[in-house]
Every structure is written in C-alpha cells, then in structure tokens.
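A single protein chain has been removed from this complex, and every other one stays in its place.
Take a look at chain A:
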Amino acid sequence: GPLSERRLMDVRLGELPAWLATCDLSPQGLLGGVWKACNSYYDKYINVKRGGPAGISMLLAGYCLLSYGWNYQHIKCHRWRKYH
C-alpha cells in the first residue's frame, strides 16, 4: 500500500526517512503513536485468554535494560579493568 499507511515493521530500510516524513510528529500525533503502540502490545501479549509469563517478563526486561542504561555512568566506575 501507500507509504504513509504502512506500519513501521512493514517499511523497508531505504524508505525509512520518507516514512518518517509522512508521519505525524506533532505532540498529539506522537502521543497517539505511543498510545497505539501500547495498545497493540497489550492486545498481542496481555489481553488474551491464556497468557503466560511472556507479557510482563518482556516489560520487566525492558525496564531492567532502561535502568541499566540510565545508571551506566555510575556503573562504569565499578569496572574490573581499566583497558579493554
């Protein structure tokens, strides 16, 4: 289909800038995009009849990675070796 209506996963790498140009980058548009992403994640992994640990475990793993990233400058001081 036309470029503006495709989802992010269906856009090829070469078309990425063009796709970014077509999407709505105002605050409302970004918020709407975030809201849609959340809803699609929920519908895929959490709002099911027989879900497993996958839904929240992925969220927790993402949170772990994020917090590691935020605290990286502090953790860098606890390295074992100076030169890698």
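We take it that a contact is a pair of C-beta atoms (placed from the backbone, for glycine too) under 8 Å apart; a residue touches a chain by one contact, two chains touch by 3 or more; residues count from 1.
Keep this in mind: contacts and distances are computed from a predicted model.
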item	value
Omitted chain, identified by the protein name its UniProt record gives, among "Coatomer subunit zeta", "28S ribosomal protein S35, mitochondrial", "ATP synthase subunit b" or "Proteasome subunit beta"	"ATP synthase subunit b"
Listed residues A:Leu8, A:Leu25 or A:Ile46, member touching the removed chain	A:Ile46
For chain A, residues in touch with the removed chain	44-55, 57-58, 61, 64, 68, 75-76, 78-81, 84
